[in-house]
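The chains shown are only part of the set, and none of them has been moved.
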Amino acid sequence: MNWSVVILAAGVGSRMRSSKPKALHQVAGKPMLSHVISAVRESTDADVTVVVQPEHIDSEEFRAAVDANTIFASQKHQLGTADAVRSAGEAALSGDRVLVLYADTPLIDPETIANLIQASSATDADICFVTADPPPVGGLGRIVRDSDDAVSKIVEEADADESTFTLTEVNSGWYAFPGEFLRESLQNVQPAPNGELYLTDLIEMAIAAGRKVVTVAAKVPIEIIGVNTREQLAFAEVELQTRYRKHWMSMGVTLIDPATTYFGSEVEIEMDVVIHPNSHIRGNSIVREGCVIGPNSIIDNTELGRGSKFLSSFADSARIGADCEVGPFSRLRPGAVLSDGVYVGNYAEIKQSTVGSGSKIGHFSYVGNSTIGGNVNIGAGTVFVNYDGSNKNHITVGDEVFIGSGSMLVAPLEIGDGALTGAGSVVTKNVEPGTTVFGVPARKQPGNGAPHHTSENSEDASHGGESHE
Amino acid sequence: MNWSVVILAAGVGSRMRSSKPKALHQVAGKPMLSHVISAVRESTDADVTVVVQPEHIDSEEFRAAVDANTIFASQKHQLGTADAVRSAGEAALSGDRVLVLYADTPLIDPETIANLIQASSATDADICFVTADPPPVGGLGRIVRDSDDAVSKIVEEADADESTFTLTEVNSGWYAFPGEFLRESLQNVQPAPNGELYLTDLIEMAIAAGRKVVTVAAKVPIEIIGVNTREQLAFAEVELQTRYRKHWMSMGVTLIDPATTYFGSEVEIEMDVVIHPNSHIRGNSIVREGCVIGPNSIIDNTELGRGSKFLSSFADSARIGADCEVGPFSRLRPGAVLSDGVYVGNYAEIKQSTVGSGSKIGHFSYVGNSTIGGNVNIGAGTVFVNYDGSNKNHITVGDEVFIGSGSMLVAPLEIGDGALTGAGSVVTKNVEPGTTVFGVPARKQPGNGAPHHTSENSEDASHGGESHE
């Protein structure tokens, strides 16, 4: 059976008070539209047509919110939901079955979509649609059923009398139609007094024509709510975060304060991770078993290896090995790669650099565009001077190197294994393995460079900031 | 009609367990008393008399909490609310109408005050007072009405029988009186068994004398609560923050987690601003359209220009242009002024400095008492050495200047357009435009100073920390 999916995203959303289209407002760091498409994708790879306002038909922001199997169609005038579906275009409506959803329902549950598709596929009903009971919010159309429990009509709240108000089953607006029925019905739907064409009318048309109408229960009533205001957006965010929090707790993650722990929808977290308050784990992050995160940490698109600790710091597109410690107040920028057992203390900024196993960057430092060996100690106040005003140049630091505090390492530069730079040095030339350099600019010191055999001055000056204890 | 306002602030507040007078405890960063005065000021510029304990009559803290049209009077002994009003003094009670309020009701709604003033102005009633229904908390006097719906008496909870407890309208204690009635009644009020004189008794006196008593409904019941404990103070804070949060969301601001977003009462925030969790916007801050703030940001008395990003940083009495980026972990102190398009990365501290358009302070640095041109790059670890132990001196940096990493710029100092300082330099003398200096202390290098034409050493050493990508 050939499915197609239509997602309505042409609403003006004026109650959002925004210059951004409503469908692109985010929950859990992702546009609402993307949440709906993700939920669809758990059931089907069918082509999706997103109906937008004409001005958004070539919007890059919209394009970025969808996947490759999605196209856009525009609704010329705001003439109601039935007109919006018609605007999806012939191709979109030509399938055996058409699923109609909305871009402003980010809480939609993939299982509910699967159930709707399944219900439609398994029956010859002309309309399958999702209902929720009890109503998660006010303002939704009540489902009236006859004595056989079949849907007899849908009454909008504005038209409801007292007895209708006692009904607790409401319409989500999510439908699955046979394409043929939909195409035919869209021709015949009549404008409401305000001139708009409503999709809901198809239900009455079907019932009047004696056709079969089937309902599917929403997995949880709350999922059907539409977001029309910033307050509802905030509500949806809390609701979604609550789902994620319960999920990760059930998977063996300790959240000290679930209410201030924030997840993206795509993260992966292993057992026995402990997350302290005010922490964010986002993007495609992976957190391995036994990590301790936070308070106040933001981890984005980053892998954190087993048993690592990440305190009050930022990581964006980094990779952190096992048994590392980072923070507080440090920042791993894109391309920061820490091997196992690396220690990064406070006020360290690391980008586009690979740091070897057991190395220590304990204090305020800037480390960029570099390859650093194992068991290296980087003193406080060290700067990898990687930028000459036009290019970023590379620095290579060997194993067991000791970079004295306040050293300026001027790229391009190579510092050999076991070398040592004195505190306050400006190192502008490559340093041979096992040697000691010191001064502004740094020059090789007499002796063999091991700190305990250098001259008094250079020995004193070669000291680094304290390593991690 | 000539109004005067009396605010009672002489309560001992022993349940606060504090050496600070109760009225000065803060909600939303402002003393409770100030909230009441602000609310009054939306209706009237009338003189306000705040009745305090004798020991606070000259309190600077109290003075700072009020405006210029406010004076203080002292209540010698804790003899009840009627005595407190009497303590306001003749001048305060000489007006045509007198409004009586309390300093410990920070949730008071300006509209309710306006309604009370309006009701009193429009009638010849001897007492107008505010009631709330249902009771927002226990412990408040119940309003008993007769068959004509007129107030017949007020029953304190201690004296309430079962039927009185079913009444749901309660007394706020906020009154508007004709001055004449008030002055006369205060003479006649009789002490309660405990010796105190209660303002509430005036209602019974008025009713007994066949005078007219009118009620005004509180806009929201919760506003009438008095704060007597730290727990109630925290409750008032949450309540007030909830109001601010709803307000800003309704104005088109996205709050990712409203529960951890904190506002001052005087801020201004434009449409399409997104505020991430654990952020504070306080004082007279203005945030322009499209800004992204937080997580973990504190913005105090600061203007943030259109489209700027402010991540996990502090700003106090600063001004930030459009399209700037600040943070994480940076700090703008008073007098920091960033032009449009300035980039401030991590661990940068800026005070009393103007930074020109497009300039970059990417990494750990201290920038103080300076004027910096456009398109300047300040390398990591740079210090504006502005203090000689007794004075703060100024540094001027021209346009297109490149300050190498770890430079110490010793004030007073002028660095000309297009100049360059080498990494690790200590710059103690003015630098001419287009020249390069390097060393400790820094000396002019041969060549024309453009980094690509300097000698090998100085070229190498002139590198800055990486600019923002």
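Things to note:
Here the chain labels run A and B in written order, and each chain numbers its own residues starting at 1.
The rule is short, and it goes like this: a residue touches a chain if its C-beta (ideal position, glycine included) is under 8 Å from a C-beta of that chain, and two chains touch if they have at least 3 such contacts.
Since the model is a prediction, treat every value here as computed from it, not as a measurement.
Summary of assembly composition: all chains derive from one sequence, 2 are present in place, and the complete complex in the structure file consists of 3 copies.
As a convention for this text, only the chains that are shown with their structure count from here on.
Touching subunit B in their complex are the following residues of subunit A: 16-20, 25, 229-231, 233-234, 237-238, 259-260, 262, 278, 280, 296, 298, 314, 329, 331, 347, 349, 351, 364, 366, 368-369, 381, 383, 385-390, 392, 406, 408, 410-411, 424-426, 428-429, 440-441.
On the side of subunit B, the complex with subunit A involves touching residues 246, 249-260, 271-272, 277-278, 295-296, 312, 328-329, 345-347, 363-364, 377, 379-381, 402, 404-406, 420, 422-424, 439-440, 451-452, 457, 459-467.
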